[in-house]
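The complex appears here minus one protein chain, its other protein chains still in place.
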Amino acid sequence: MSAKTVDKIATGIIIFITGLIALALIGLLGYILFRGLGHISWHFLTSPPETIRKGGGIGPQLFNSLFLLVLTMVITVPLGIGAGIYMSEYAKAGKITSAIRLVVEVLSSFPSIIVGLFGLLVIVNKFNLGFSLLSGAIALTIFNLPLMVRITEQGLRSVPLQQKEASLALGISKWKTIRSVQLPIALPIVLSGSILAAGRIFGEAAALLFTAGMSSPRLDFSDWNPLHSASPLNPMRPAETLAVHIWKVNSEGLAPDATQIAAGASAVLVITVLLFNLGARALGRYMHNKFTASK
Amino acid sequence: MKKSNDREVATPHLAEEWVGKVYTFICILFLIITIFSMVYFVASKGLSTFIVNGVNVKDLLTGLKWKPDGEPALFGALPFIFGSFSTSILAAIIAAPLGFCAAVFMIELSPKLGRTFMQPVIELLAGIPSVVYGFVGLSVIVPLFRNLFPGQGVGIAAGALVLAFMILPTITTIATDALASLPAGLKEGSYALGATRWQTIYRIVLPTTLPAQMTGIVLGIARAFGEALAVQMVIGNAPHIPHSLFESTSTLTSAITLSMGNTAMGSVQNNALWSLALILMLMTFVFVFIIRWLEGRKKL
């Protein structure tokens, strides 16, 4: 066989396989959406779940997912950016820094189930936070911190050195330079990275089974005082998220329409993650255009 | 410049600098404390099986029978360890060529289509939650395998296929980055010598990017190794080393999720599960060190 024929065959195979991957994904998405979309309605998205009767919704679960996301980001972002700044600006090159880097790396590849078990042992039991949104948020923070650190480091590294030096040369303190010069420039990267991290939170279930719990107490959506136990905003209540709900309905569901609920909830979950992805891309592009004045 | 003014500025300046340093340092300290306490707690729980309950380490690592409630109780975790390794490595064997092909397509064949179409596709694949993968695996792959092959459809093959989908984005992204960062002169030189595209890819691109590709694959295996819910739904969960790819078996993660809630904290059955978690954690360290080593080679 001549080299040219081999080349043609190889190219063909590569295109075929790539097409296959694309097809598999489209099939996967199509399957999830096709099975689930029919079940999605305003009622489904807003009403509470039913244990044994038909017609339960996913309202509280959807709210829990979103609220947990906000709570997690409120904890993760300041911590992650702070640690990221330390790694890229303050840490001196040396044994200790590379050890810290190793630690961050190890943390980022920890299986989520280990994070969940640790959460159960330490956050839920030892700290006595119980199965609660706060426990879930802390577990997810542990899970997402390394990602956030890496993103911040990446963002800061993309800042041109001259800008930093110019600012320092003006006699502006290092911390002020970081806050007012470097961070704003790094913001597009940090922001789109955070949104991707947020998508991960939305879909996580294994870590939450053991921390945020599998039950959703009745919520009173007219009571927005975070101190009341029935208030949706109370961070000390247990909260079942959408991903956990899918797991539960799939495995223990007694309702006659459990399969449809699982399918509908999966579709909602996938659509939300899709929106996060598109949002991250759009925002990244918008910010890039805004800051660089490129058309 | 007036002297008095100078003084006024200088003091908050220093304070500000201090705030920045302390703030970022506390953040990184939090991270470090977290990981050390995690290692400490998982290890102390996991080791108590051996220390408090007197189970032999060697029996746990090499034993073939898992009967925590039996008489006598047996804690042989080898089937789980075998299951974890075989599913995640098989998943990588499936996903690695696919990821490489997708990367070659995106960088060498059609960068435009790659950027506008394949990249979002791959990112989306990464964003699908693992519960949904498990759900699809149980309702599509398991019935399909049941009809095509002897056996019940569950097992290593089904688990590996689901995992392959889940780690494909990781492998593809890293492969793509590696191909993109290749110096252009390398390829052009090869073309100038009259090599075809495939020859260039096979002889030049693949060998030079191999450490990076391997990094991607090991990262993929690490992720597959730790995945819990999706695998548990399709693997069958029998605590035995299977005779075929289509026979029910267990992984470390599936054994943990299956029984953790049913056992009481502090009991030997529960501690044994923590030992499995400890093995899982130690394997994470091993994977990180392999990746470090590979990355070190890449820089040479």
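When the chains are written out, they are named A and B in that same order, and each has its own residue count from 1.
We adopt the following convention: contacts are C-beta pairs under 8 Å (C-beta built on N, C-alpha and C of every residue); 3 or more make two chains touch, one makes a residue touch a chain.
Criterion: contacts and distances are computed from a predicted model.
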The chain not rendered here carries, per UniProt and among "Phosphate-binding protein", "Aldehyde dehydrogenase", "Ion-translocating oxidoreductase complex subunit D" or "Electron transfer flavoprotein alpha subunit", the name "Phosphate-binding protein"
Of the chains you can see, which ones touch the chain that is left out?
A, B
Of A:10, A:29 or A:79, which one is in contact with the hidden chain?
A:79
Quick one: say which of A:110, A:131 or A:202 touches the chain that got left out.
A:131
Option from B:97, B:111, B:143 or B:189 whose C-beta touches the chain left out:
B:143
In the full complex, which bits of chain B touch the chain not displayed? Write them out.
23, 26-27, 30, 66-71, 138, 143, 146, 151-154, 233, 236-240, 242-243, 247-248, 250, 258-267, 269-270
Positions on chain A where the hidden chain makes contact:
51-52, 74-75, 78-79, 82, 124-125, 127-131, 134, 210, 213-215, 217-218, 225-230, 234-238, 248-254, 258
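Definition applied: only the chains that are shown with their structure count from here on.
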Which residues, counting only chain A, touch chain B once they are in their complex?
3-4, 6-7, 10-11, 13-15, 17-18, 20-22, 24-26, 28-29, 31-32, 78-83, 85-87, 89-91, 100, 102-107, 109-115, 117-118, 121-122, 125, 142, 145-146, 149, 173-176, 178-179, 196, 199-200, 202-206, 209-210, 243-244, 246-247, 250, 262, 266, 269-270, 273-274, 276-277, 281
List of chain B residues in touch with chain A within their complex
13, 16-17, 19-21, 23-28, 30-32, 34-35, 37-38, 41-42, 45, 97-98, 101-102, 104-106, 109, 117-118, 120-125, 127-132, 135-136, 138, 140, 165, 168, 195-199, 201-202, 219, 222-223, 225-229, 233, 253, 256-257, 260, 265, 274, 277, 280-281, 284-285, 287-288, 291-292
